[in-house]
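The block underneath contains the structure these notes are about, expressed in structure tokens.
Apart from one protein chain that is not included, each protein chain of the complex appears where it belongs.
Let's look at chain A:
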Amino acid sequence: MSGAADRPADLKESPSQTAGPYVHIGCLPNHAGLGGPWAEDLGARPFADDAPGTRVVVTGCLLDGTGTPLRDAMVEIWQADAAGRYAGGGAAGFARRASDAETGLWRLETIKPGAVPGPDGRIQAPHLTLWIVARGINLGLHTRMYFPDETAANAADPVLGRIEQTARARTLVAEARGDGVYHFDIHLQGEKETVFFDV
């Protein structure tokens, strides 16, 4: 116990614990039907209605190792604006969604992000960053969603380029469903297991 005051703190990150089955109570209380004091849940709208950019809809499902949809998960999205800029000091570009209690689907109306500066002057292809928590997940899972109509940008993306098995890189590209709708299933396990990142 000696010397603690003499040197800079060398603490360990608080260990993660599962968000459990009732994460919606704490993070999406209106969705959870609690009523309560808040007009809307945090992350209900990622951008103001008049934010410039192309409107897109992203839908998705989280599937466990047996192919069963998770119906108690929470997905958080963090993304740049249409010009590829992250909010400096605000929450624009942040969204939160719950897996539907019956179908497991989540749905986000947002704007398509622009390309974002990457390391060493390289450019990152337009993408959403996702963070997933649920019962049975001990440490939140980081992943990314890329757009299928950005073939050239995706091919040059430095993060997709880190994935040695190119078949696995495809797990990060959404499926175009037309009219600006993209569908992105996340497989926690199995042959189609999505790539998760140690960021």
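Just so we're on the same page, contacts are C-beta pairs under 8 Å (C-beta built on N, C-alpha and C of every residue); 3 or more make two chains touch, one makes a residue touch a chain; residues count from 1.
Rule of thumb we're sticking to: contacts and distances are computed from a predicted model.
Novice: So which of "NAD(P)/FAD-dependent oxidoreductase", "Protocatechuate 3,4-dioxygenase, beta subunit", "cytochrome-c oxidase" or "Peptide ABC transporter permease" is the UniProt name of the chain that got left out?
Specialist: Its UniProt record gives the name "Protocatechuate 3,4-dioxygenase, beta subunit".
Novice: Given the contact definition stated above, which residue among A:55, A:107, A:162 or A:177 touches the chain not shown here?
Specialist: Checking the options A:55, A:107, A:162 or A:177, the one contacting the hidden chain is A:162.
Novice: Quick one: say which of A:78, A:106 or A:147 touches the chain that got left out.
Specialist: A:78
Novice: Spell out the interface residues on chain A facing the chain that's missing from view.
Specialist: These residues of chain A touch the chain that is not shown: 8-27, 29, 32-38, 42-43, 64-66, 68, 70, 72, 76, 78, 80, 86-91, 93-94, 101, 116-119, 124, 127, 129, 131, 133-142, 144, 158-159, 162-163, 168, 188-189, 193-199.
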